[in-house]
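In this view, the complex is presented without one of its protein chains, the others remaining in place.
All chains are identified by letter, namely A and B, in their written order; residue positions are counted from 1 within each chain.
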Amino acid sequence: MAIDPTAFLPPPVVSAGPWAWMRRNLFTDWRQTALTLIVLYAVIRGVPPLLGWLFVDATWQGTRDDCVANGGACWAFVSARWGQFIYGFYPVEERWRVNVTFAVLAVSVVPLVLPMVRGKAWIIGFLLTLYPVLAFCLLYGGVLGLPVVETARWGGFMLTLVVAITGIVGSLPIGILLALGRRSDMPAIRTFCTLFIELFRAVPLITVLFMASVMLPLFLPSGFSLDKLLRALIGVAVFNGALMAEVVRGGLQAIPKGQYEAATAAGMGYWRMMGFVILPQALRLVIPGLVNTWVAIIKDTTLVLIIGLFDLLGIVQAGIADANWLSASVTKTGYVFAAMGFWILCFSLSRYSMYLERRLGLGASR
Amino acid sequence: MMKLLTATTAITLAGTGLALAGTIDDIKARGHIQCGVTQGVPGFSNPNDAGDWTGFDVDICRAVAAAVLSDADAVRYTPLSNTERFTALQSGEVDILSRTTTRTLNRDTALGLNFAPVVFYDGQGFMVRESSGITSALELDGTTVCVSAGSTSELNVADYFTANNMTYEPVRFEKADEVLAAYDAGRCDVYTSDLSGLAARRLVMQNPAEHLMLKETISKEPLAPAVRHGDDAWFDIVTWTVYALIAAEELGVTAANIDQMKAEGSPDVQRLLGSSETGTGEWVGLDNDWATRAIAAGGNYGELWARHLGPDTPLKLARGLNELYNNGGIQYAMPIK
Partner (left out) sequence: MTAPFLPPRQIFWTRRRVKSLLVQVVFLGGLAWLAYFLFANTTANLQRQGIASGFGFLSQRAGFDVSLSFLPFTSDSSYGRAFWVAVVNALVLSALGIVLATILGFGLGLARVSKNWLIARLATVYIEIFRNIPLLLQLFFWYFAILRQLPGPKESVVLADLVFLNNRGLYMPRPQVDQGGWVIMVCFVAGLCMALVMTLRARQQRLKTGHGPKSWYWWPIGLVALPLTAFMITGASLSFVIPELRGFNYRGGMLMLPEMLAALLGLGFYIAAAIGEIVRSGIQGVDKGQVEAASALGLARRDIMRLVVLPQAMRIIIPPLATQYLSLAKNTSLAAAIAFPEIISIVAGTTLTQTGQALEAITLAMLFYMGVSLSIAAVMNFLNYRVLRHGN
């Protein structure tokens, strides 16, 4: 009787199915197994209480006392203050102006994100030139019969967006000019731009904001005063302009010399060469870098609260201090709420930047 | 090139031109007064539920606006932190700083401020938890003290502990809200500030009854509105508006009886309200009704006090030193003549 040799071999190792996956990815050897078990234990101990705090024990409606009694998150506080968190002290009957402003923004941004839409240059042009004017007229008023809403009343998420968008839109031209200046062949301009960029990159934003809020007024002729918010916006734009300049410079450096030479040979002057040949290519190259800088700008908008403006974090902070709500649960809820707001914005932007990086084929070249 | 030069010269000149125009002309041109207030101290300057600024310091600005612009509502308020307040005034961002600011020699001189008459005589005190068992400021050795950064309180408390050979650990926040919150949450054993501030802040604590104000007053804190150096005409108006409010209380002129008093009051009243032949308007550079408008805006000094700080308010402060001089206090209007 012939013996089948395969009968003595061990069964083949299962290489598919969940068990094999776990063997491969969780329990490779005893060290990995131990690690996995420890981490798993921590997760099991940590996550249910967190979810319980966020949802199960949470108070959705009521007062501080309800929140204290339930012990979970106090979403009642967020819903009671919702209007303030979004619009700050903007008069209730004028809030539609804020809605319109940001609706227009959303409508114009959506086609920018979609890859197949044509004519993006026009949209970008609108956003960089006409839109700021429109937004200012709508938000501040004083034209077309709209009552003036002083900037002191602006606040909450709306102010965060105003600061972030001004930072983004304002810093781009400043950054481009500084980057061009730093690569200029005129020594005076090159030195100035280099110094300017390095100076602003060396100090934290908060000193620039302090400078804008307490020093700038002393620099200006007396009797000529700028709005507090405007001063902060100038500070944010200039500071981020210096950061932006370095990103743009990276793009400029990546453009092959042949492009410059070809443009010069075609008889183009400096501005036409930059505007039509170099910058369009350079900016395209650094879009992911730009978007990452925007994420940083959005996160940095919170600093305006230190100079007394009430952005989303500032207004949450003020709400927490309200004697009618003051409690540990409300404090945590307030910060968690603000954190979620910023996180959604920043996370989606950074994901978008990664998507662009892949699409433009920049990440794959390594 | 020539065009550019001309343009820049024009801008420079415009700058100097503005500087020479003077605060009053600026105010009249823009139609409102810029008033620097706190970022929220109940009773003194605090936004109400509708977001409008109210309080004792706010009413001083309203009185000045009524005197200058005939409209008590022609005021725009700029909430200022301790750090910002002086530069905001120096740079012209605000015309008047009505913001629980202590008058000191340093501020009067080196900081370039001019102080109007004192509107509130205050002093610095301590607040502790009743459960701590502390009854005197001399028992505070080794405590943690919450204090507002950049205030006179911060300096006084350092002097007081040094003078009494005691040590303490300061916890300094810039915003008054945060100082209070830190104390309320137990970060500190002691909360120190002006007595009026302590009383105002106690209102917004979680359990006001658990806290105790110590009897010691460790400093003099005369709180006064301030304007910047170099504009005497504007300084005069602010100064005499405050005196007019005090004089109105001395003479029994209130917002309610002002029309009647104007018609049939004593010569002093007539002179104050500008109803007699010798009006005071010309001297301060306004019309003769300036004081009438200032008083009518919110009432006399005593009325302002009663409305925002007195026993009928949540603050329940006693007038104390802020009574009129003929009533046991030291408030005293210079003669309006």
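What we mean here is this: contacts are C-beta pairs under 8 Å (C-beta built on N, C-alpha and C of every residue); 3 or more make two chains touch, one makes a residue touch a chain.
Just so you know, these numbers come straight off a predicted model, no measurement behind them.
> So which of A:L303, A:A318 or A:L356 would be touching the chain we can't see?
Of these options, the touching residue for the absent chain is A:L303.
> Which one touches the absent chain: A:A103, A:L199, A:A266 or A:L360?
Missing-chain contact among the listed residues: A:L199.
> Please pick, from B:G51, B:G112 or B:G329, the residue that touches the omitted chain in the full complex.
In the full complex, the listed residue that touches the missing chain is B:G112.
> Out of B:L138, B:A185 or B:A318, point to the residue that touches the absent chain in the complete complex.
B:A185
> Among A:T63, A:T194, A:Q281 or A:S350, which one touches the chain that has been omitted from the display?
A:S350
> Identify the residues of subunit B touching the omitted chain, counting contacts across the whole complex.
Against the left-out chain, subunit B lists 1, 8, 11-12, 15-16, 19, 82-83, 85-87, 90-91, 106-107, 109-112, 132, 141-144, 149-151, 154-155, 157-159, 161-162, 168-174, 178, 181-182, 185-187, 189, 228-230.
> Kindly note down the residues of subunit A that lie in touch with the hidden chain.
24-26, 28, 32, 35-36, 39-40, 43, 185-189, 192, 199, 201-204, 206-207, 210-211, 214-215, 218-222, 295, 298-303, 305-306, 313, 317, 320, 328, 331-332, 335, 338-339, 342-343, 346-347, 350, 366
Methods note: only the chains that are shown with their structure count from here on.
> Between subunit A and subunit B, what is the separation of their C-alpha centroids in Å?
40
> Flag every residue of subunit B that touches subunit A in the complex, lowest number first.
Of all residues in subunit B, those touching subunit A are 14-16, 18-19, 21, 26, 34, 39, 47, 51, 76-81, 83-84, 87-88, 90-93, 177-178, 180-181, 184, 203-206.
> Under the definition above, what is the set of subunit A residues touching subunit B in their complex?
Touching subunit B from subunit A are residues 89, 91, 150, 152-153, 210, 213-215, 217-218, 220-225, 228, 307-308, 318, 321-323, 326-327.
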